[in-house]
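Complex shown without one protein chain; remaining protein chains in place.
Labels for the chains are A and B, by order of writing; each one numbers its residues from 1.
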Amino acid sequence: MKFGLLVNEGPFTHQASDSAYQFAKAAIEKGHQVPRVFFYFDGVNNANKLSEPQSDDRNLVKLWGELATAHGIDLVVCVAAALRRGIKDEILAEGFRISGLGQLVELGMAMDRTLTFGD
Amino acid sequence: MLHTVNKSPFERNALYTCLRLAKKGSAILLIEDGVYAALADTGMSEKVSSRMDDFKFYVLGPDVETRGLGDSTLIDGVTVVDYNGFVDLAAEHSAVHSWL
Partner (left out) sequence: MSDVQTDFDIAGVKKRFAFINRKAPYGSIYALEILEMVLISAAFEQHAVIAFIDDGVFQIKKGQNAKVLGMKNFAPTYRIIEDEKEDADEDDDIDMEWRIVVEEESMTARGLTADDFIVGVEVLPSAELTDLLDQQDVVLSA
């Protein structure tokens, strides 16, 4: 089964990004695919490579990038939401790309299941 | 349809609205702060316990443990699942509706 995820919130402030990450990881371990995760609203902040959590805390930006690279997940950050929040190519973390909101609609159309993680 | 509720019923009306608008026979999974709705003997327990005949309730174990509720009594009839169970529920139902 193909799962598409929508992540509405940034790392740390809400649990949404953690929950989405844990879901994606479990789905892949069970043999499913997670072809795309779309980051919208404050979710675009998950793509900020300048994020520097404390050493004893998880690094969500890196975790997403590593999961994506290992399993071919398309991590898409909405351009309009990103610009509003100052997320631009020059600070984009590994594994993410910036694209249009249409990519979310495509996700809904192409995936077997779409899940939203937010506040 | 699988419904998820991620906020505490003491904080938000998401659970209340979900219970009003979820079709009977649906599955409702409590995640993140939503797990507090699964606790027995609170002022909100009746919201879930009174609808046992209408819905199949689940609660995400890792969120329960993280919040120190692992030894707490949960409402009778609520099934604890892990993330594998969450994935299975999402796969088994036609779609997923997240009440935020």
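In the analysis below, a residue touches a chain if its C-beta (ideal position, glycine included) is under 8 Å from a C-beta of that chain, and two chains touch if they have at least 3 such contacts.
It should be emphasised that the depicted structure is a prediction, and the values quoted were computed from it without experimental measurement.
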Contacting the left-out chain: of A:L6, A:A20, A:A47 or A:L63, that is A:L6
Using the definition of touch stated at the top, determine which of A:A26, A:A47 or A:A81 touches the missing chain.
A:A81
Write the list of subunit A residues that the hidden chain touches.
6, 8, 35-36, 40-41, 68-74, 80-81, 97, 100-102, 104-110, 114, 116, 118
Touching the unshown chain, subunit B contributes residues 1, 13-14, 17, 20-23, 26, 94-100
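Note that only the chains that are shown with their structure count from here on.
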Expressed in whole Å, how far the mean CA point of subunit A lies from that of subunit B is 24
Could you list, by residue number, the parts of subunit B that touch subunit A in their complex?
4, 6-7, 31-33, 62, 82-84, 86-88, 90-91, 95-96, 98, 100
Could you list, by residue number, the parts of subunit A that touch subunit B in their complex?
1, 3, 8, 15-16, 19, 22-23, 25-27, 29-30, 32, 112-119
